[in-house]
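With one protein chain held back, the other chains of the complex are shown just where they sit.
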Amino acid sequence: MNNANLQLTDEGKLKHFLSIEGLNHAILTDILDTAESFTSVTDRSIKKVPILRGKTVANLFFEASTRTRSTFELAAQRLSADILNLNINTSATVKGESLLDTLHNLEAMQIDMFVIRHQDSGSAHFFAQHVHPGVSVLNAGDGQHAHPTQAMLDMFTIRRYKQQFENLSVAIVGDIKHSRVARSQIHALNILNTGEVRIVAPPTLLPKQADTLGVQVFHDMNQGLRDVDVIIMLRLQKERMTGALLPSEKEYFRQFGLSSERLQFAKHDAIVMHPGPANRGIEIESSVMDGNQSVILQQVTFGIAVRMAVMSMIVSSGKENP
Amino acid sequence: MNNANLQLTDEGKLKHFLSIEGLNHAILTDILDTAESFTSVTDRSIKKVPILRGKTVANLFFEASTRTRSTFELAAQRLSADILNLNINTSATVKGESLLDTLHNLEAMQIDMFVIRHQDSGSAHFFAQHVHPGVSVLNAGDGQHAHPTQAMLDMFTIRRYKQQFENLSVAIVGDIKHSRVARSQIHALNILNTGEVRIVAPPTLLPKQADTLGVQVFHDMNQGLRDVDVIIMLRLQKERMTGALLPSEKEYFRQFGLSSERLQFAKHDAIVMHPGPANRGIEIESSVMDGNQSVILQQVTFGIAVRMAVMSMIVSSGKENP
Partner (left out) sequence: MNNANLQLTDEGKLKHFLSIEGLNHAILTDILDTAESFTSVTDRSIKKVPILRGKTVANLFFEASTRTRSTFELAAQRLSADILNLNINTSATVKGESLLDTLHNLEAMQIDMFVIRHQDSGSAHFFAQHVHPGVSVLNAGDGQHAHPTQAMLDMFTIRRYKQQFENLSVAIVGDIKHSRVARSQIHALNILNTGEVRIVAPPTLLPKQADTLGVQVFHDMNQGLRDVDVIIMLRLQKERMTGALLPSEKEYFRQFGLSSERLQFAKHDAIVMHPGPANRGIEIESSVMDGNQSVILQQVTFGIAVRMAVMSMIVSSGKENP
């Protein structure tokens, strides 16, 4: 997949948003700065700007989601877009139409932007390769590949609380192997020149060739958390339990759960993040999740501003290249 | 549950709308008067006012509903709100997230108002206790506890047709025991100083301590309807049949169904109400439901104006107490 070409216009502006790979420091910073300006929109009493007025955003969710779908929908509403929500289970795909035919039919409805979540890695790229010029695709999570808006809202949260990335040590903890969130976060942290990126996981939950990702690998959580500025906990998919990759929930918590005792290993002002939905008592203790170092709910709030930023940058890149 | 404190601002204005209990005559009258002004909005050709422009209303329905969900959605649209509909079955709760975590996540999306229907009594209060200042909760039905907007649209209907409450005799007929609608109606009628409130039901469908509710209890329907001005029929939940609380549908209709013969016992200008959906031939005869004393469809229409009124009062109370 040639991400760089696919995601950017000839002038280097954002055309699709498919993965963090292929984007550079300047674009990621531009997204963060633009999102910063939108936080003031969502804070004020009338939370609307007319940037996407008369544009249509289609939400294509092939996997269930509350948080991501809702924040994309709210972002589009607050930019004044028209929104088409498509429940794919009840759609024409049940009549045997192929995914590509479904896409082309929706495109024929003059949709301006597709927000797509799909269980297959590469699906968002596939869509982007096949849409007409002027139509954009935003990846809301594709298989185990990428979840780039989640990664950018995480970067936004880190920058809000820590101001910069260069002197930070960030630990990502949990099921790295199956996590599109982790994959996108690692790329973003590295592009933003984060001082040190650590991944903390049992060997069975590490991706192959973890050593090529530009991260430090830890199998011991206490060591992995030592003196970090940011802890990002990942959701443990309970179905991994049955696959014999993990001993038990209790044992997992003992080894890789974030308890308040274990949080002491990190810097005293470390922040705790989680993409949600969290399993309390499995990967994170309730007292930590609700504690004053947790910024988990702020991540959700920032997610709307970040998605508004990406959508508005894509629309403005289209204006300059009609 | 300390309803009074929870529902009102320090200045005594409406902050949440959870139950009729805890509200006083002045506030209920204010709702009715405000709704009166909105009936003209919904009658006119362009049915929109900008009162909730830039605000987000989330519809959280844990129980299926057409009438109540649709009228809340239309009320919010006609006030120009942005609306987020959440199908809770496909939401993150399927991933094991707790209700409170779901609420906090939604709240982090800067929702201004939650409309909640939930099968557990007390759920709306629970939500209201946990939301941030500035966020409001509207109860669209919680278990067997309360359905306050339904009660207020019923009060609106009565006032429209009968002008006042003081000299009226009102009979509520049917399964009082399991009805959140009846519970809220009884409170509202008493607060509004209704002349006489009667409940008509078999002993098995009466709530415990019915005598403490400020009502007259009748087990004979002919006596219960005698000379009343208003008849409110309740929906008979068919699942009560299996619980041995009732003999049979036919026998129920014979004893407590509203036939045109039985309607003669009421005043000649009595109005017939029903919260819907009605079981024709079980609790109410078709000819009565479609007859000229029935105001059942008017109730639905007034429901939009009443919900607009409650939403607009809540928004304006927030403005004065930011």
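For clarity, chains are labelled A and B in written order, and residue numbers in each chain start from 1.
Please note the rule applied: contacts are C-beta pairs under 8 Å (C-beta built on N, C-alpha and C of every residue); 3 or more make two chains touch, one makes a residue touch a chain.
These figures come from a predicted structure and were not determined experimentally.
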- request: Pick out which of B:22, B:122, B:143 or B:276 touches the chain that's been left out of the picture.
  value: B:276
- line: Where A:82, A:196, A:249 or A:290 are the choices, the one touching the absent chain is A:82
Field: Sole contact to the chain not displayed, among A:102, A:190 or A:255
entry: A:102
Message: Contact with the hidden chain only, please: which subunit B residues?
response: 42-43, 45-48, 64-67, 70-71, 73-74, 77-78, 238, 276-280, 297-301, 304
- request: Identify the residues of subunit A touching the omitted chain, counting contacts across the whole complex.
  value: 53-56, 82, 84, 86, 90-98, 101-102, 104-110
